[in-house]
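Structure below; questions to follow.
A single protein chain has been omitted; all remaining protein chains appear in their positions.
The first chain written gets the first letter, and so on, giving A, B and C; residue counts start at 1 in each chain.
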Amino acid sequence: MNKKKIVNDPVHGFISIPNELIFDVVNHPYFQRLRRIKQLGLTEQVYPGAIHTRFHHALGAMHLMSLALQTLRSKGHYIWEAEQEAALLAILLHDVGHGPFSHALETALLTNIPHEAVSLLMMERLNEEFDGALHLTIEMFRGSYPRRFFHQLVSSQLDMDRLDYLQRDSFFTGVQEGTISPERIIKMLDVHDDRLVVQAKGIYSIENFLVSRRLMYWQVYLHKTTVSTEQMLIQVIGRAKWLYRNGGRPFVTPALEPFFEHDVGWDEFKQNPAFLSAFAALDDYDVWGSLKFWVAHPDPVLARLSRMLLDRRLLKVRLENEKIAPAEIEERRRQVAAKWGLIPAEASYFVGYGAVTNAAYQPKDDAGIGILTKHGQVVDVAEASDLPNIKALTKIVKKYYFCYPKDI
Amino acid sequence: MNKKKIVNDPVHGFISIPNELIFDVVNHPYFQRLRRIKQLGLTEQVYPGAIHTRFHHALGAMHLMSLALQTLRSKGHYIWEAEQEAALLAILLHDVGHGPFSHALETALLTNIPHEAVSLLMMERLNEEFDGALHLTIEMFRGSYPRRFFHQLVSSQLDMDRLDYLQRDSFFTGVQEGTISPERIIKMLDVHDDRLVVQAKGIYSIENFLVSRRLMYWQVYLHKTTVSTEQMLIQVIGRAKWLYRNGGRPFVTPALEPFFEHDVGWDEFKQNPAFLSAFAALDDYDVWGSLKFWVAHPDPVLARLSRMLLDRRLLKVRLENEKIAPAEIEERRRQVAAKWGLIPAEASYFVGYGAVTNAAYQPKDDAGIGILTKHGQVVDVAEASDLPNIKALTKIVKKYYFCYPKDI
Amino acid sequence: MNKKKIVNDPVHGFISIPNELIFDVVNHPYFQRLRRIKQLGLTEQVYPGAIHTRFHHALGAMHLMSLALQTLRSKGHYIWEAEQEAALLAILLHDVGHGPFSHALETALLTNIPHEAVSLLMMERLNEEFDGALHLTIEMFRGSYPRRFFHQLVSSQLDMDRLDYLQRDSFFTGVQEGTISPERIIKMLDVHDDRLVVQAKGIYSIENFLVSRRLMYWQVYLHKTTVSTEQMLIQVIGRAKWLYRNGGRPFVTPALEPFFEHDVGWDEFKQNPAFLSAFAALDDYDVWGSLKFWVAHPDPVLARLSRMLLDRRLLKVRLENEKIAPAEIEERRRQVAAKWGLIPAEASYFVGYGAVTNAAYQPKDDAGIGILTKHGQVVDVAEASDLPNIKALTKIVKKYYFCYPKDI
Partner (left out) sequence: MNKKKIVNDPVHGFISIPNELIFDVVNHPYFQRLRRIKQLGLTEQVYPGAIHTRFHHALGAMHLMSLALQTLRSKGHYIWEAEQEAALLAILLHDVGHGPFSHALETALLTNIPHEAVSLLMMERLNEEFDGALHLTIEMFRGSYPRRFFHQLVSSQLDMDRLDYLQRDSFFTGVQEGTISPERIIKMLDVHDDRLVVQAKGIYSIENFLVSRRLMYWQVYLHKTTVSTEQMLIQVIGRAKWLYRNGGRPFVTPALEPFFEHDVGWDEFKQNPAFLSAFAALDDYDVWGSLKFWVAHPDPVLARLSRMLLDRRLLKVRLENEKIAPAEIEERRRQVAAKWGLIPAEASYFVGYGAVTNAAYQPKDDAGIGILTKHGQVVDVAEASDLPNIKALTKIVKKYYFCYPKDI
């Protein structure tokens, strides 16, 4: 069988699968599962175009990695074939451990099962299946490979992951302002003392990248309606879990079951392969599929929240610079309880609040963006002269959300 | 609440929801369900970007309808506000009766429930809910409204449905060659004797549109891998249905259940509202959700086919100009039966064959594309001089597919 | 004749010429001349795609103006037909007084003839020709019309001029990072106390706009090679002028002649219509056309500089944060004089230096960007909270360039 394939990508054009091992990894069920997990989870409730999947993003990031390695080679940095393959696999698999609606599920159900750790675990399993062929991949992913720029290409403030997701999310949401130019940024990458750096003339592209990223945060990722919809999902899963463990036993799909049974700890997860099996079957269809059952459940909280999500009758939401006053939260709960005949504990499921934060740039340790000056020194981009505003981008901005039913 | 909304569309930019009634229809569960139905069903197995939904397409077609009406007005055709609203609603709802994986399900399960009829039924229910506000919409959709160009804008060889889906499918699959320019075509629309026509100078745009459409058919809609994947889905549902009715009782989601129980006739469907309720809850999550259960079913055919679909281990497929020889089909069946220890009837589920046909242009009756000559006459585009090849496009092209497991 | 026209624009799609007066102004020789003036002058020496003209930009800005007025109307601000027409004409004509290579010519030849003043003068002439039909246009352009937001749409930190040129320049240079989304920004415009403001939720779009603008400044408008090429043009024209007035009489095209004869003052320009006639005939063809003659002139400075420009043998250029040391300049001059056998005064024509400055945002008086808060107050965007970096963008950045022949 021909194992050199070309995949059509509306964002990057043609993406080549360069060799057989990568072809086989792409076709592995672990990776194919990503076809069924939307990159931006519930964001499509706000931007209907945002239905692109983690599958496509991972392929896109691999494509950018190959461009980056080509650039580095053209600048005289020798890269072994084995390193090339490992770097491509590392970026391809960097998010393979994501579950559906990652943030919501990690908050409500999989509290001890962080996706980074699952990614690593899955890579290790793949490494066994492929007779050690992913050994170097794992080193790079972990950051233990000596030429550390490989790790930085996989995971840093300027990794191929970010370059792909910013461009892709901007494309699919239609938020054109967020457009960055990965190809241009990549052309300006270099390596200095085994560290990934950006040539001085690329400084404005970096600034643009950081500002676009911030814009995407507030306009898309932390859009107040997305935040409140996610709250609803967290609440509905929390309620289902509570009911499940307290006799209500709402229907849940097989892949979700083990995690509804009891809170699975990380050690337990690692030791009992049944958990990884279940996790590796989890996708968006389990979550929406379960929700579709819950609309008929006798519990008024579970049924109502599920119905609201399915029919997109979302909570009203406010985003403020100041913390929400407890009295106001209390008042809303009372109104909900009164209107729908619920007890206070039940009403709480419909009133959400909390904080979201974002800093466009967090320079620290290895992960900052180094600029290679004309004089051969590396300075952090936030310290580079004549860009007075990058430093300002390191400030953490915090906002408070408050959501509750519309018609109370 | 503010009921004038703007929706972000990666294809058309901003789409405005122009008034309250349309806002309410968009927010109705019937329409929100379209968020959960992919426009191109299984095509994303071939073109991973093709995960756009019927929801987005319907909004896009409505957007083009408003451009078309604006053009007609600017050419002196009076259009009442009520007609404008009805036309927008008619195109918005023209596909509301589609189920998930329409073609596959109508073949394997919902044989008596054509989506056009369901669309009309749903519009009638909405008309009741909204106190008759969709009366004119229904007339236009049906084609009984006297100014017949409205119906042609909703359903003809050059309707807003096609203009949107061709551009949208080309955008999301990344098949750039299929690109058409709906805005330009719309600028050249006119009305003559209540019939929708295209100004003579638009003839090359029409040709381009027809050729692009044909390209999309063979490159995307009838791509051999899409065809074979759809065959697999038809077979797996057929098998599940057979088991369900013969004691195997595989799990199916609630919305699918009534249709697994027995073959529902159209009269039955219309008379018993439970069927429409079930149908109105059906979406992609029911199909994939059920498949995810079936991988663990004891029936080897059901389990294997489901697993193959989930892990994207697709059948090998050939597309030929000649009919497949029965002997060859028989031979493949025997091989499958031998390899997997199945009886012949079971092996048949893994060997598919049939024909696909396409004609880029089918001029007939009302639905052909009329060209308005400089002299004020209307001729069918296939009769227009100096386009020798359009006539050729009316020829029906037929191809034969044959699919079977890869490694036998 | 049909005076409603549609113009095809690769940037905005279709641009409509909405009425007869505007059609006639577009067809006036004053405006048609803009077809022969590149928007970015010598930038195409660096970005070969940047050959778009002021003609196209002016139409594009008019298109955005019509979108902006439509948005303001939809938000309840009444706008008279006469105001609409005047606003469209004001933006259409805002740059009509630009000569070819504006900055270079205003520096070297037309020192007393600023393009803004010429624009106004041309509008006044057009007003006479069209029997006073541009009266309101002139008021708006000048800023004397009471509803001052019209002037702000024509000329301010967020006018339709900037929105079009940023998007257009980014498109034609291929510098994708500079992409802004004029449509989105326009959707968030509003008017408060007759002042143009931006709704609070548009704050990130504004930030992105300012940062993109800065990027375009350093990446395109003030690109060091553009700066040095412009220096060459300034020098060659200075030399030609000097020769012309000192007996060398290089050939110049008729439209340039009056300005080579002597330095024309503004009063003189206004009083003697021959000057405006000459100016109104000036375009890129006069400048390149004259250069093509000069390559054969006996003066070694004129001939060499002209030849270098024509064959794109550009000066080497450095951009520094510190002022260039006089000794270094002197040294380069000496080298040039020695190499090409020139006297020092002649050598100076090949050695350029100076400063370029840019501030991404200059809030002052009327022209700052006002944000309309949720509480109905207007604050300058630089004062708006949670955008720590906008204030930083008001800082003026200054850089020093130094250019001289490559092989000395």
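Following the convention adopted for this analysis, a contact is a pair of C-beta atoms (placed from the backbone, for glycine too) under 8 Å apart; a residue touches a chain by one contact, two chains touch by 3 or more.
Just so you know, these numbers come straight off a predicted model, no measurement behind them.
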- Pick out which of C:7, C:79 or C:222 touches the chain that's been left out of the picture. C:7
- Task: Determine which one of B:19, B:32 or B:208 touches the chain that has been left out.
- Result: B:208
- Item | Per the touch definition above, residue among C:254, C:273 or C:341 touching the missing chain | C:254
- So which bits of chain C touch the chain we can't see? 1, 7-11, 13, 27, 29, 32, 35-36, 44-45, 47-49, 51-53, 55-56, 59, 171-175, 253-255, 281, 284-286, 288-289, 292-293, 296, 310-313, 406
- Could you please point out the chain B residues that touch the chain left off the display? 175-181, 184, 204-205, 207-209, 211-212, 214-215, 218-219, 321, 385-386, 388-393, 395, 397, 399
- So which bits of chain A touch the chain we can't see? 6, 13-14, 183-184, 187
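Everything that follows uses one rule, which is that only the chains that are shown with their structure count from here on.
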- Mind checking chain A against chain C and telling me if their interface is mostly the same residue numbers on each side, over half, or mostly different? same
- Item | Label of the chain whose CA centroid is most distant from the centroid of chain B | C
- Chain nearest the overall C-alpha centroid of the shown protein atoms: A
- Just send me the rotation angle from a CA overlay of chain B on chain C, rounded to the nearest 5 degrees. 180
- CA centroids of chain A and chain B: separation to the nearest Å works out as 32
- Query: When the C-alpha atoms of chain A and chain C are each averaged to a single point, how far apart are the two points in Å?
  - Reply: 43
- Note on the structure: Each of the following residues of chain B touches two or more other chains, namely 13
